[in-house]
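Left out: one protein chain. Kept in place: all the others.
Order as written gives the chain letters A, B and C; numbering starts at 1 within each chain.
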Amino acid sequence: MSNVLKSKTFLLILAIVVQFLIYIPYFVDVPAPMKTAESELLRFAVNIASFAMLVGVYTATRKEIIRIGKRQKGWIYGVWVLILIWVMIIAGLVLGQTTPIFKFLQDSMLLPGDATIYSIVLFYMISAAGRAFRLRDTGSSLLLIVVVLVLLQQAPIAAIVWDGFVPIGNWLNNYLGMSISRTFAIVTALGGIILAVRFLSGKEMGMVGVKKEEGK
Amino acid sequence: MAQFLFFLDGKAVGFTLLIVVMLLTLFYMYSKREVTVRRVAALDAIDEGIGRSAEMGRPVINSIGTCDGGMSTWTVSALSILKYVTSKCVALGIPLYVPLGGSEAVYTPMEVARDIVRTEYEMAGKLDEYRPDNMPFLSGRQFSWASGYVGMMLRLKPGVNILLGEQMGTAMYLSEIGHEVGALQISGAHYITNIACLAASADYLAIGEDMLAAGAYLSKDPNQIASIRASDLMKYLFIVVLIVGSVLASFGNKIVATLLGY
Amino acid sequence: MDIVLFLGTVLATLITFGLFSILTGVDNPFYAFAEHSYVGTAIGFLAVITVVYLQTKVFAPIIADPMSNILPLISVILGLMMLTRVSSKYAWIARIPITVSIAVGVGITTRTGVITNIIAQIKATILPLWGIDWFTTLTNIAVIIFVVTTLIFFQYTTRRTGPLGKVSQVGRLVLYAGFGALFAQTFMGRIGLFLGRMETMLFPDTQLQMTLIVIAVVLLGTYILRRRYPDLLNRLLPQ
Partner (left out) sequence: MTSVFEFLATMDRRIWHAFTFIIVIVLLLFPLGLPLAISAETQVSYNIVHALKPGDIVMINYNIAAFGWDELKGQVLSVVPHVMSQPGVKVIFLTDMDQGMIYIEQTLAAYGKLMEGKTSAPWYDVFGKKYLQDYVVLGYFPGATSAWAAMAVDFRKGAGTVDWYKNDITPFYNAIGIKTGQDVDLAISFDCTGGADNFRNHFFPVFGTPIIAGEIGVNVPGAINNYNAGQYKGIIKSTRGGAEYQYISGFKGKALLSMDAYSAIHVYLILLIVLGNIGYFGWERTRVKKGGTA
């Protein structure tokens, strides 16, 4: 039994059946049981993903324990991380998410951290732009001019100086920026379909962790 | 005319399109047809970067991305490029560092990457030079991975920093720090606003599908090449549909748009 | 209770400017502390939310009425199989749920991608070229040129010589110009984030005072450690 379940062929058949159950009801009208199968499968993926997250918690814990065990440099930070993870889990699950301790950790560490770390990218955008936007050749000059025009459209103050900035910037956003996003959307979706074909034909079993020389 | 084609709504065309792309890819996968993929400029940049590192006696850093989509097309091509970079580094005797991590889906690609690098060293008969510690798993979260990555760059002062695969918001951060420590910066990303930002920061840019083409070019993997070919032909088809549709629409005939549904 | 509130505000401010301290270009203990606090709480939080989801949306209905919830039960079994990933001997069991979830994922992206990202986008690019006002005509022609030239730029298996090469060159320029627009738009978003964060850090007045004190402590602390006690600084850093 375990040999069958281990084999590449079994996984491949599973993948093909699941994909068909996903495609067919979407494009064609099918009897009710098949619709049910589709909607249940969609929930399967959600539930599996939830369990995968729990595996993530385990891996994180193990990584910190190893770091502490080996007394690697900065192991004290590992202790701090472990305390935070498990205090949060125990407080949140045993006492509930409205417990003061859970709320405290959430409001004083998690939320400010999340809100700050993404806004740091702003500074790197400023330094990259100030450093690299040069009238060097045709490509980079075009880039620079468009950047400045769109920045002028976005800044409310520019419209007070000259109201022509707004239509120009809008045109560049709505037609130029939009056109290349469109090309990208098309190209990326094509790539997605092709990956599906490779997966269906059994050429990409590496995706599920099967190595090349393994199984048949 | 349109009344007779009532059954052909957007979905029917979509379904047909799906089938066509699938058959086309399978055709190129299994036929022995010669397809040549163009060499993209970013690859020359990789050669230049590795050469530069050798001259300056600095290491090479190569990221395969955060792998948010697991083994997606982007990750597969990043791995093909990693294989190439490794072979160059082994030949020239330069240390190679691969900071792994960035998402919870990274575990499978991570093992594959370690496997690839080890195999390259083994094939060159230099297994004693292979250092598993040079490919650390930094974190399953994007920003902690990135700050570990930055720490590595500050310490190692690499000659070239190659960012490929699925790169998220942190790419900008990595790319700027790479520049600050004096590394040649070669970047690619899989979504467009990120590429636009990297266009400002990187010395060489692999724009979207460039990365896939580079992977196919290097690996000579018939599946990857077939994918590129099929995708190219579909793009021509789309161009034709676009132009014919627009010309017809100009004469007031909306047949193409009607067929495409919504 | 007030002391807890006060402590929370101090921590939140410290985390915020600890993270910003990376902008000084010096790796410092404030950053390390902030980063590790953030990572730890983020993992804990996600775990709690996930377990609550499983409890309310999955386990509760199964326990209430197992017979009519056979299929969700199977999904739970598949999920449990996922946990074998942590063992090297039984990790292969996890491949089954991984296969199911990747197949579902690939299936969904493909089936919707073909409609919303290919067909709808092409349809939106089919535009009348004449018989309308001159401005719309020019715009429509421009959009079609932009899309067609960039599609040609992304050709890898045909030789780019002669006219095709020229078109592809134009495509490259269009891409760069377009990147300009996208860069500016992304920049706008990052400003929004930063402004929002600073707004929280500046109002009300008590928060403002705290912010100024914390900024001073972080900057001075990093400076003094760097200049006077480099050994101590080094020992306080992770890795």
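Operating definition for what follows: a residue touches a chain if its C-beta (ideal position, glycine included) is under 8 Å from a C-beta of that chain, and two chains touch if they have at least 3 such contacts.
Nothing here was measured: the structure is a model prediction, and the numbers come from that model.
The shown chains contacted by the absent chain are A, B, C, with contact judged over the whole complex.
Only one residue in the set B:T193, B:S219 or B:S246 touches the chain that does not appear here, and it is B:T193. For the chain missing from the display, the contacting residue among C:T13, C:N28, C:T157 or C:T186 is C:T186, taking the whole complex into account.
Here the missing chain is touched by one residue of C:L78, C:I102 or C:I115, and it is C:I115.
The omitted chain makes contact with subunit B at the following residues, 10-11, 169, 180, 192-193, 262. Residue-level contact of subunit C with the missing chain is found at 23-25, 45-46, 49-50, 52-53, 56-57, 60-61, 104-105, 108-109, 112, 115-116, 120-121, 123-124, 181-182, 185-200, 202-203, 208. Subunit A meets the missing chain through residues 35, 38-39, 42-46, 49-50, 53, 98, 106, 110-115, 117-119, 122-123, 126-127, 129-131, 133-136, 144, 147-148, 151-152, 154-160, 166, 170, 173-174, 177-178, 181-182, 185.
Just so it is clear, only the chains that are shown with their structure count from here on.
Of all chain pairs, the one linked by the most C-beta contacts is A-C.
The most distant chain from subunit A is B, comparing centres defined as mean Cα coordinates. Taking the mean of the C-alpha atoms as each chain's centre, subunit A and subunit C sit 6 Å apart.
Look at where the CA atoms of subunit A average out and do the same for subunit B: the two points lie 16 Å apart.
Shared interface positions of subunit C, defined as residues touching 2 or more other chains, are 22, 35, 38-39, 42-43, 85, 102, 110-111, 114, 118, 122, 125, 147, 151, 154, 175-176, 178-180, 182-183, 185-186, 239. Shared interface positions of subunit A, i.e. residues touching 2 or more other chains, are given as 23, 26-27, 52-53, 56, 59-60, 117-118, 120-121, 125, 129, 143, 180-181, 186-188, 190, 192-193, 195-196, 207-209. Remark: subunit A residues 23, 26-28, 52-53, 56, 59-60, 63, 117-118, 120-121, 124-125, 127-129, 131-133, 143, 180-181, 184, 186-188, 190-198, 200-201, 203-204, 206-209, 211 touch subunit B in the complex.
Remark: subunit B residues 11-12, 14-15, 18, 21-22, 25-26, 29, 70-73, 76, 104, 107-108, 111-112, 115, 137, 140, 143, 169-170, 172-173, 175-176, 179, 190-192, 197, 199-201, 208-209, 212, 223, 227, 230-231, 234-235, 238 touch subunit A in the complex. Of all residues in subunit B, those touching subunit C in their complex are 10-11, 13-15, 17-18, 35-38, 40, 70, 107, 139, 141, 143-144, 147-148, 150-151, 154, 180, 192-193, 195-197, 199-200, 207-209, 213, 216, 228-229, 232, 235, 238-239, 241-243, 245-247, 249-250, 252, 256-257, 260-262.
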